[in-house]
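Below are the structure tokens for one structure; questions will follow.
The complex is shown incomplete by one protein chain, all other protein chains being positioned as in the whole.
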Amino acid sequence: MKLLKKALRVRELPGILGLLLIYVGTGVVNPRFFSPSILNDILYGVAIVAILAIAQTFVIVMRHIDLSVGSVIGFTSFLIGDLSSQGFSLLAVLTVAVLVGATVGAINGFLVAYLGLPSLVVTLATLYIVRGIFNEVGAGKTVVESMVPKELNWLGLNQFFGVPYLFIIVVALMLIAGVTMHKSRAARDLYAIGSNPSAAQLVGIPVKRRILLAFVATGAVSGLAGAVMLARFSSASTQSGLGLELLVVAACVVGGVSIAGGSGSVFGAVIGAVLLQEILLAIGALGIPQFWQLAVNGALIIAAIGLDRYLSTRVKTSNIMGATS
Amino acid sequence: MNKKVANKASAVLFASVLALGLAGCSPAVEETPAAEVSSAPASLKIAIVPKAINIGYFTAWDEGAQKACVELKAICDYIGPNEITGAAQVEFINQVIQQQYDILVISAADQNAIVPSLQKAKDAGIIIVTSDADVAAESKDSRVVSILPSEENRIGTAQVDWMAEAIGSTGSVAIISPANAANQTAWINAMGPYLESQYPEMSWVGGSLEKAVFYANDPTESSEAFAAILAQYPDVAGIISPTTVGVLAAAVEKKAKKAAVKVTGLGLPSEMASYIEDGTVEKVGLWNPLDLGYVAVYAGVAAKNGTFDGAVGSSFMAGDKSYTVVEGNIAYLGDPYTFTKENIAEFKVIY
Amino acid sequence: MSKFSVRKYRFTWDKGVVVFLVAAVLIGSFGSEYFATASNLSFVIQSIAEIAIIATAMTYLIISGEIDLSVASIMALSSASIGYSFQAGVPFEAAILIGLLVGLLAGLLNGVLVTVFGLPSLAVTIATLALFRGLCWVLLENKPVNQLPTDWVALGNDNIPNTFLPWATIPLVLIAGISWFVLHNTKLGRWVFVIGVNPVASKFSGIPVKGVKLGLFAFTGLMSAVAGVIYTLRFASASPDGGAGYELSVIAAVLFGGVAIAGGVGTMWGVMAAVLSLGVIRSALQLVGFSANALLVVSGGLLLISVILPRVTEFMRSQSSKASIQSNKKEKVYK
Partner (left out) sequence: MAVTQEPVLEMRGAMKAFGGVQALNGADLKLFAGEIHALLGENGAGKSTLLKALAGVHKIDSGSIMLSGKPFLQGSTRAAQQQGVAVIYQEPSLFPDLTLAENVYVGRQLQKGKLVDWKQMQKEAAKLFAELGVDLDVDRIARGLSIADQQIVEIIKALSINARVIVMDEPTAALSSKEVNRLFSVARTLRDQNCAVVFVSHRLDEVFALCDKMTVMRDGTTVGSELISNISESEIIKMMVGREVSELFPKLPSTFGEVVLKVENLGSAGQFKDISFELRKGEILGFAGLVGSGRSEVVRAIFGVDTYDSGTVSVNGKLLPKGKASKAMSAGVALVPEDRRQEGLLMPNSIATNTSITVLKKLVKSLVVSKKGEDEVANKWAKILQLKYASLSDAVERLSGGNQQKIVLGKWLATDPQILIVDEPTRGIDVGTKSEVHRLLSQRAQEGLALIMVTSELPEVLGMADRILVMREGRQVAILSREEASSEKIITLATGSAELI
């Protein structure tokens, strides 16, 4: 019974259930969906949204949001290609990418933590500003395969026993972030802040510093994710990363990272990203006509949000007596 | 006390943002030197408006236009939105009207949405020439003439020929193309009957042209479309993509997945160079966007000087070549160039 | 100014927006001789009409503590329904009614998902953004409708005879006026503010919280549809990818107008002044020579100013009041 209760309490259960449900369901209808190449397509296609979802978890757990990630990842994927074609080493360009991301994160973090501004507004503004600067810097230029560092091209093209290296990077980042979020004091404070901000202040948690830290982490990881995007598409232009931010938030929500803060894990965020990518391919495999795909995708995301909400409230009341007056 | 403070603070802050705006990113309008010796009549003001200003293809398109402007001693401003939508482009057509330009050379971001605003520009006496992407056929009188690469069917059928070469004229073919784009739709409609009539052993996946087209508007969607095609039709022989974004993404996916499917379509030589050199793609084709810009400016100036009215059958000079207007008030440049291992090195530096 | 706004410093920000408007007009007029022309002002009003109409409903929603990211998709869906039904032979006037009904139903769906199923509106409307946009593709596939009746299209593009006001000004002024009146003077308006401050206490005061929120989502759907009609006429076509990205511009305008994202605070004229000044600023800077990229940076900067400035003035005010003997009014700032 204890194990069941523990399993029931796992925040990511709805996401995992959704994953299995769709995988089996689609496979039954179209057996080719079980083929390894489909699995490969899912893992290959999910890398970018998964990493951004990991980064976004740091801030959503604290009841905040970071919309600027779409511009950051686009800008850094362009910069990496552009700078490396001018002869900078891989290490140098990656550092620049992380620094650019971290700087945007620091600006967001400072305005939210020390000026107490709402994170939706601040990051919406930085989304526009970074995109504007990116367009100005990248005006008319396109990064092509020859400009991309060969290590990234290699990573983008190769697999390790059938598992794309890009996904392996995702798993590695997820493990590192997962362990940190579970084991480091600073990260545990993020959950406390998200769960009850005023109490966190009272208990002596340096709330402002933690918020700044989380936004810098989100920015830095999103900056680094630019390298993954460049490896994936081996090209970049001023259109890169447009509109990714809302997809990333949807992935987190579907993965059990609650918008109300305080709960959810990077593991759940990756599950959410994989679920969204799987839905996309399942729609294709189910032979749903092209023009219906976006509508079905939207409907399935609603169902996933509903499932997550239903399961999380049921989990709460099933094993804990509601607080009575 | 606080109201005064607020107003002072907001004025100071606004001025600083403005200064940042002015200093930080100098207006991207290429002003030709003001003190310009104009022996000819006051030089013409021409606006060059792309679908979006930050795209590589249109930078080349603008280069061609600027070359013509220098030759014709006209002042040409390259202005436009940063996202490819009709609504965004209309804002800049209005700027052209307000700043009383003489000629507007424009690549239509949406074949219908910009028509009313072009109408207003025409009423304001501005000569309008569409280039690279035209308005819908029904609204052809909202512009003097349209400069397009080659007849729809020539562009469409040429790509079917390139694919036939690559797959030995047998096997099924799919298409990756942006949705709701006038020129792509026209080319695809031309490909349909041509493939069925010219290449009996070739077929469209899913049995019909309708089923064979997979829609994608950006790199991400194009890669997903490539994956969807392989998932639904594992034995597909070839994929055609009549857009530089689509064919590049298809080449990337083919190389990454080491897929056997052949890829061809309309591609920028600079972007496709590495895929042609390493054999992932045998041949892609495209017209020279510089010519499109160049010829459009000449057409506009000719119309402004009254030597050309865009009527079917009339013709005008651009540089050393003459172009005649055919049915639909369109002037075609001619067949697209093709890029293969042999000539890619030469073209990839031009555009 | 309604005594109803809860935090005094928000009051100063409404003045702040008007200052920007004036500054923008000055910069435009001196920066370029093409700015202060009748035709340019007419165009500016035309270009902000759709965003302003949706912003009125979005102001209600955000003040009540909710949000709707699917407004641009609803606008496109109602436009697509108009195109689809007109193409199917329905008279244009009936097609417009169908478009408005579709918008209302879409808003109701959002409302039901949030109030009946209790889902968070931010997450749900990201999903319905995809759903409604998807339905546009289902209706029109990739064949836009462009043969619309010329007299209607003229209505969407011309001005009211011998004025520089486009016809769209009429629905805009009507809707803005009524929304302003209802929000700041009527019982429903009080309820919207109170629900935004504390939905539990509102429920205990007999206010039908769920019913009001459902109504606000439906109203937002309807206003998005009205914007959809104007959008369809202005661009003389209905296409599946119309109005992409409008939702963030609407939200940016509402926030720039001084509405607090956490709910409970905001004024309708602050938002209307914000929409107008954003339109004027864009036009002025464009004519002065700013590139589209620079405009993007400036609009991001202005959005930041809209939240930084009130904090700065409030900080200065609390410093000055600390010095004076007057009691220290501790303002509780919503995150």
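Per-chain numbering from 1; labels A, B and C assigned in written order.
Note that in this section a residue touches a chain if its C-beta (ideal position, glycine included) is under 8 Å from a C-beta of that chain, and two chains touch if they have at least 3 such contacts.
Note that the coordinates shown come from a computational prediction; the quantities given were computed from them, not determined experimentally.
Taking the full assembly into account, the omitted chain touches A, C.
Here one chain is not drawn; of C:36, C:112, C:197 or C:316, the residue touching it is C:197. Contact with the omitted chain, checked across A:45, A:70, A:118 or A:194, is made by A:194.
Residues touching the missing chain, restricted to chain C, are 3-4, 6-7, 181, 185-187, 189-191, 194, 197-198, 200-208, 264, 325-330, 332 (touch as defined at the top). Not every partner is drawn; the one left out touches chain A at residues 6, 9, 182-185, 188-189, 191-192, 194-196, 198-205, 261-263, 316-317, 319-325.
Just so we're on the same page, only the chains that are shown with their structure count from here on.
If touching chains are joined by edges, the resulting network of the protein chains shown connects every chain directly with every other. Taking each chain's centre as the mean of its C-alpha atoms, the one that lies farthest from the centre of chain A is B. Just to note, of A-B and B-C, the chains joined by more C-beta pairs in contact are B-C. Chain A and chain C have Cα centroids separated by 29 Å.
Taking each chain's centre as the mean of its C-alpha atoms, chain B lies 33 Å from chain C.
Multi-chain contact residues, meaning those touching two or more other chains, occur in chain C at positions 137, 142, 291-294, 296-298, 301, 308. Shown for chain B are the residues in touch with two or more other chains, namely 25, 28, 53-54, 82-83, 215. Within the complex formed with chain B, the residues of chain C that make contact are 9, 12-13, 15-16, 19-20, 23, 27, 32, 34-35, 37, 39-40, 43, 47, 137, 142, 144, 146-147, 153, 156-157, 231, 234-237, 239-245, 282, 285-294, 296-298, 301-302, 305, 308-309, 312-313, 316-317, 320. Those residues of chain A lying in contact with chain B across their complex are 32, 37-38, 40-41, 44-45, 131-133, 135-136, 138-142, 144-146, 156-157, 232-235, 237-240, 242, 280-281, 284-285, 287, 290. Residues 69, 113, 117-120, 122-124, 126-135, 137-138, 141-142, 248, 251-252, 255, 260-262, 291-301, 303-304, 306-308, 311, 333-335 of chain C are the ones that touch chain A when the two sit in their complex.
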